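Read the structure below first, then the notes.
As you look at this complex, bear in mind that one protein chain is not there, while each of the others sits in place.
Right after this comes subunit A.
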Amino acid sequence: MAIIEVKQLTKVFGNDAGRALPLLEQGWSKEKIAREAKLTVGVNKAEFSIGEGEIFVIMGLSGSGKSTLVRLLNRLIEPTGGQVLFKGKDVVQMSSEELRTFRRKNIGMVFQKFGLFPHRSVLANAEYGLEVQGVDKKERTRRAMEALELVGLKGWENHRPDQLSGGMQQRVGLARGLANDPDILLMDEAFSALDPLIRKDMQQELLELQARVKKTIVFITHDLDEALRIGDRIALMKDGVIVQIGTPEEILIQPANKYVERFVEDVDLSKVLTAAHVMRQPEMIRPERGPRVALQLMRDSGVSSLYVASNEMKLQGVVTADDASRALKENLSILEVMQREIPRVRPETLLNDLFELMSATHLPVAVVDENDRLKGIVIKGAVLSALAGNAVPEGGTQA
């Protein structure tokens, strides 16, 4: 269910900005409006909806309007036109009192340069949102401590923000955002000011945190790697317009236009695509079948090995043509000749982590779920083809 629905959301900067709306309606470009109406279009008719518990990434280069867009959601910047529906209620139409309540209860924010209050302790920073709501001292300290514990800052509550490292400061920012227990957390380039290594840790921690607290997160970034790593869905912005919205895979594999294509062309696909993307349907055989059937199957489908799986698709092993011939000669069952030690990976394994495994074996790698049920197999050719940028067949159907 959508927790936020954005319709035709537009922000134009300048005097009497409303006059730009009909011009945009007529399809005037951002440049033309800047030149002839002396107005700056920040966000141009953005449309999207965000599901509850989703991590929605808004990505774009600087000047693309992404920071403006996120501020329209909690009206730190007043929209010029359009709607922001939070659980069906239009934020744009809220009175200042309603807006204050919305900001206090429903939507938190984490800032690029942390935005911590330097004159307050870590705890007092985390308490801020509760303090302005008038929550009593004991209760707000309890909840702020919980939030600090959640981000791993227990024991630091009496320090000043400037005594902490960048990564820790942003944890304080995160704790402050979480302490009110909002439904939505806006994160504006929250990790951009951090060192690359710390940044990766924070991304990982955010994902773990998200798994526990199940907040809806709107995450702004200019970094594609970051977007791909943490986003459930990504909206790509250019010149105030959302040019594509999709899952990381959709954006990589089917870029909507040249701009997106150029944006994603430098991405190391091996760190994005997973085994699930390149796997294909395996040729299988039930363990109770005889070697003769196995050989026939191999001949029919032109493969040199078969995967042995029981009723529930539970992977038992693999049988090659040589194994089957031997079984036929020595009158053994498939279960007795099959190779049980076969390389297996999970569907979410990155291609990057598959390379080593694949170079060590002549067999295709089996893709299995947590119950060891066979989902598919990965052959070397499919991996190379995917890395070369060729479209991968949807869901890994038979190539």
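Brief remarks on what is shown
Just so we're on the same page, contacts are C-beta pairs under 8 Å (C-beta built on N, C-alpha and C of every residue); 3 or more make two chains touch, one makes a residue touch a chain; residues count from 1.
One rule holds in what follows: contacts and distances are computed from a predicted model.
Per its UniProt record, the hidden chain corresponds to "Glycine betaine/proline transport system permease protein" from the list "Cytochrome c oxidase subunit 2A", "Glycine betaine/proline transport system permease protein", "Inhibitor of KinA" or "Ligase-associated DNA damage response DEXH box helicase". One of A:A17, A:M109 or A:V378 touches the chain omitted from the figure, and that residue is A:M109. Screening A:N180, A:T274 or A:T320 for touch with the missing chain picks out A:N180. For subunit A, the residues touching the absent chain in the complete assembly are 71, 74, 76, 99-104, 107-109, 111-113, 115-119, 128-129, 131-133, 176, 180, 186.
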